[in-house]
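I'd like to ask some things about the structure below.
This view holds just a subset of the chains, kept in their places.
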Amino acid sequence: MAEVSYRRASRLYPGSPPVRAVDELDLTVADGEFLVLVGPSGSGKSTALRMLAGLEEVDEGAIHIDDRDVTDVPPKNRDIAMVFQSYALYPHMTVAENMSFALKLKGESKSAIAERVRHAADLLELTPYLDRKPKALSGGQRQRVAMGRAIVREPSVFLMDEPLSNLDAKLRIETRANIASLQDRLGTTTIYVTHDQVEAMTMGHRVAVLKDGTLQQCDTPRNLYERPVNAFVAGFIGSPAMNLKTVAVGDGGAHLDGLSVPLPRATLASSGDTLTLGVRPESLRLAGAGEDGAAMTVELVEELGADAYVHGTVRVGKQAERFVVRADGRTPPKLGETVTVAITRPEEVHAFHADTGLRLPTG
Amino acid sequence: MSTRSRKASAGLHITLVFASVIAVFPVAWVALTSLKTDRATWTRPEKLGTLGVSNYTQVLGETRFLTWFGNSLVVAAGTTVLGVLIAASAGYAASRMRFPGKRPLMWTFLVTQMFPAAVLIVPLYNVMSDLGLLDSYGGLILAQCTIAVPYCAWMLKGYFDTIPVSIDEAGRIDGLSPLGTFWRLIVPLARPGISVTVFYSFITAWGEVAFASVFMQSEGHYTLPIGMATFVSDFKAEWGLLTAGSVLVMLPAAAVFFLVQRHLVAGLTAGGVKS
Amino acid sequence: MTTFTTRPQAGVAPPVPPPRRRVRGLLTRHWYAWAMVTPVVVVIGALVMFPLVKGIYLSLTDATEMNSGRTIGVNEIPATYSFVGFDNYIDVLSGADGAFYSRLLWTVQWTVACVTLHFTIGLGLALLLNRAMRLRGLYRMLLILPWAVPPFVAAFGWRLILNEQGGVANSVLGLFGIDAVNWLGEPLAAKISVIMVNVWLGVPFMMVALLGGLQTVPKDLYEAAEMDGATAWQQFRAVTLPGLRPVSGTVILLGTIWTFNQFPVIALLTGGGPGGSTNILVTEAYERAFQGIRDYSGAATYGALIASMLVVFAFFYKRWLAKQSEEVFG
Amino acid sequence: DQSDAAAKAANDPQSVSGTVTWWDTSDATNESPAFKELVKRFEKKYPKIDVEYVNVPFDGADDKFKTAAQSGDGAPDVMRADVGWTPTFAALGYLQPLDGTPALDGADDYLPTPMKTNEYQGKTYGVPEVTDTLSLLYNKELFAEAGVQEPPKTWDEVETVAKKIERKVPGTTGIFVNADSYFLLPFVYGEGGDVVDTGSKRITIDSPAMKSAVETSKELSAGGIGTTDTSANKYTNMLDGFKSGDVAMMLNGPWSVSDILTGSAYADPDNLGVATVPGGPEGRGGPVGGHNLTVYAGSPDLAASYLFVKFMNSPESQALVAKENSTLPTRESVYDMPGVKDNQVVSQFQEPMESAKPRPSAPGAGDLYDLFTPFYEQIMGGQTPVSDGLKQAQRKAKGAVPGFES
């Protein structure tokens, strides 16, 4: 329905110094694409969404929808539906009224409205609450109303700002699937902010990573996971986070206690004395006795049922570095125990420039 | 939540009863006087004389009270509707939008209230005369608006400021124009504030004397306070008519308050946003 | 579809739209806001601004009713007054014309007393009425009543009540063995009386305005404060007062302005007496504007002086408020 | 063109057409019915002329008139103006001189003193409609109880009488001195002074005459003789005291009589004594009051207005008003007419009326009373010494009467 593009768009919140909440964002979302926007808290995700919606001024640059410069177009003429992070429900309207409001404004017929609201309420399990006012709802129910208000609209662009953060896992998964299939069916261009790694990795055609208002990388989830452009993205994507350690560069590779990682000559040349090595917890394993590996003292074991994440310290040079290793959930090590950590697949080790953080080839 | 203790509750009621008595007493006194048919007892608190409604029948039957009453109603209602409407739209603009001229506008509202009306009345009269608005409801309504609007605009801006902006934003996304947002979201949510300003405008226009006495020239256009002032001559006040009239004057004001006070409800914006 | 984009490094910037400068007319940008304020601007501008500006101009002349332009039927009598600069102001401020400074003192006392009492009593009652309890509607109606009484009626009522002989006030005091007070005939008592009556008249307005304001204070903030261990008083300080600020700031500001110029109540109750002791500054403007040969320039001078004092007050008050919270004045 | 309006009205009254708006400031409840009746009669007599009768509250009517008059829009054709307002209106050019118009028909029949209030700079701007003056009102019964036969003729006598009454009839007040400067005028006239001196064109509030007048009045308000009241209720309190028989003497005008007669002490109307105000060394007399009928200079219907004024002030009309309202007519001939002659109020006040003094015809002078009252109150209330108060008032009066120095 619509292609959306930010063209070096910036938003400066007044202050001294002004806060560059979004900084020269250059990003095109293709027609029908489902783009997930992630980034640390305060990185400008909401701001970017609000700029596209027309709620926030664009201080520099421009925003286009379908090649039309909408920078100064009022929100109502952009045909965008949005789920606000703060919900922003109409407190004086019932749930049903909240959801049907936009449709009423569009002049849809009563029966069509009722039908669409009914359907959305079904999808979001809100049917029992249609006659309640927002203030008599639980947090998650409110969030679902905010969601429902957007999805009844069938606009050309969906903006969703952490729309599922307050839902329980089960409902979240269901709703996630529903959103995905709805988006698929309608082909509505969607920008979706989330902090949930699973949502980010499963829902988006592409994922854009923001940090301090600047775009770090925008790519498919798999590429992002496998080939992060810099240490920030590498550390941000994946949960628990990738183990990122700055290590000394020796001959032929980097070395870390009992582990050594061979690196291409070019990489070694472009890095200085040190570089940042990244290994995901799932690329590490607890090695059996006698195997090669680094010795780690177990400090914390997070049991998740099937898996356990083992946190511990490894001596790297003169200092102790914390590492996380994924282990089998049924046979976790004990606290205080010393275990041997080995790299499962050497090809899954990442290297980044110690200063710039940029990715270096690993082989 | 603990229920209020008996003692606190009693204290609360005692305070309110005491305050109510102070508030009502002078009014009640006027009402009592209106029932005294004996001239000699009007200024004699200890004497009741004979009580009766003859003052009321006289006011209603022998004076043009009902005409004046009607005029006042037209003027007060007109001022309320027009004044609150334009003040609310200005207050909304001032609360939600940044635009050149906003600060001067808000200051102007203040400054218009600072000048004693006495200084303004002659030039204002001439303006009204040029506009052909003398001795007309429209003219008086406009003049009353100059009193009501600045206050209403300031107050409404204050009330609007307390409504989360993101509710407007949601409305704008849903397809509302700024005016639509104002009408369909802000006005319903600012009901307590609007009630207050409605009542203020009504009461102000209802009891206003200075403009009404100068601008309304034919007796058929007098508002109540002006009409009732004819009961008071230089050296003699028709206390009976005056007080009976006063009681009758208070009724619509009380009725208006009764109608609008239902909207003084708390928590209208609760549940809308999290912050 | 684009490939991923990182922030362009300096020097390798791809072609981007030229930095747009907002050269759109102010009109296209702000027409909506302006449209919304236009009705007010028209009404206020046409009806008040012209007289106001004219008033300020007159204060720099020696205009009186005698030398101002008049239209009498078909005859136009041209104006013959002349520009005198700041003479009028110098006259007044030098104290030469009599009671300016003593009256200013009383005006300030009157304003401070009235506004303080209006606000504190009004707020107190609003807080009481804001609680859920039985008979709340009735209390509200009763407490609001003084506001519904036209001031001239109220003043006459009070004159009956406060009369030295035969007034109910003194009868009641008599019950407690207190000597009759000459409420309206003795300067200090008269000052107290006018303040009392003005408070009686003005509290309901404050109460209702603040009651309206109280409704807008989010309830969950009280909950948060309770969790933080705040007593009722501390909640009042930390939640109620700041929440009320947009409303209370306005009512105090306007209340001060109104009270400063609140001549009608005084005029109706004591006629400014006894011996002019209850006359406030604005009386002077009224007298000049309405007594005898109207002294337009004199009245305007007083008006302008009063207005400028209030402007100064408003300026500092707003600054003070803004320091307390940026939200109030955008 | 209205230059021939006077001639037209005089020569062919029946052909005159138009609308006359009349602002009547009389008491709407008690007095206006008589005027409305006259209006009806006038319209019958002149079918082509419509009269729009408007009752304007007396308080503020002058402002309303002045504001309307200066703009040329909204002012009435005929205005009932207080005698104190007339010179001011005239000086401002708002009033049409009536010399040579039918409105002045039979002018020599008017009582000279009220008539004088219409004259300004040699022209006549109105005709007196009703008149009044202050007199000494007293309670005959109390006088009898105290053994006083005659009403006092001088302020000294007032003092003696008052003392006697207070002594003989405990609980009564000898005289109630109203701390309003209009009520001070009999004292001032008794000293031969006034608030302005039209000869030397000077405001004379600080004159010795004023000083002794104020001193006299203050003396009379002292305990043992009389009392005063400086509150806004002073007039009502004076009247109430008098009505209930607590006060033996007061200065007041004919307008108060109907009210007084509702008082408990005057169940028998004969108990009310009316006498000319007491005098001082320089004579006796109260200020003349009342109202004039004036014509707005900008009136589009001058001819009709002249006729209206003429009709309203014709002897028959005056007689009707006097009879109905118990007010004092301004035409000498009317006093002898049936229904007037036997009207008790009219006859009681006829004598005081004869010694009434005209008010100075200087614009603005009529407002010096309002200006002086606060100072008078201060003096009577004992907050300011007499001479200080007078001096301050004199200073304050600067510029209040154009052309007069202060």
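A few points about this structure:
To keep things simple, chains are lettered A, B, C and D as they appear, and every chain counts its residues starting from 1.
The rule is short, and it goes like this: a residue touches a chain if its C-beta (ideal position, glycine included) is under 8 Å from a C-beta of that chain, and two chains touch if they have at least 3 such contacts.
The structure presented is a predicted model; accordingly, all values stated were derived computationally and were not measured.
Composition of the entire complex, written as a formula in the shown labels, equals A x2, B x1, C x1, D x1.
Here is the rule we go by: only the chains that are shown with their structure count from here on.
If you tally contacting C-beta pairs for each pair of chains, B-C comes out on top. The chain with its C-alpha centre at the largest distance from the centre of subunit C is A. Averaging Cα coordinates per chain places subunit A and subunit B 55 Å apart.
Here the CA centre of subunit C is 40 Å from the CA centre of subunit D. Per-chain Cα centroids separate subunit B from subunit C by 15 Å. Among the residues of subunit C, those touching two or more other chains are numbered 163, 166, 290, 294. Across the complex, subunit A meets subunit B through its residues 50, 53-55, 74-76, 80-82, 84, 86-92, 101-102, 105-106, 133-137, 139, 142, 149, 153.
Within the complex, the subunit D residues that touch subunit C are 63, 66, 69-73, 88, 91-94, 179, 229-234, 236-237, 240-241, 296-300, 363-364, 366-368, 370-371, 373-375, 377-379, 381, 383-384, 392, 395-396, 398-402. Those residues of subunit B whose C-beta lies close enough to touch subunit A in the complex are 164, 166-167, 169-177, 180, 185, 188-189, 267-275.
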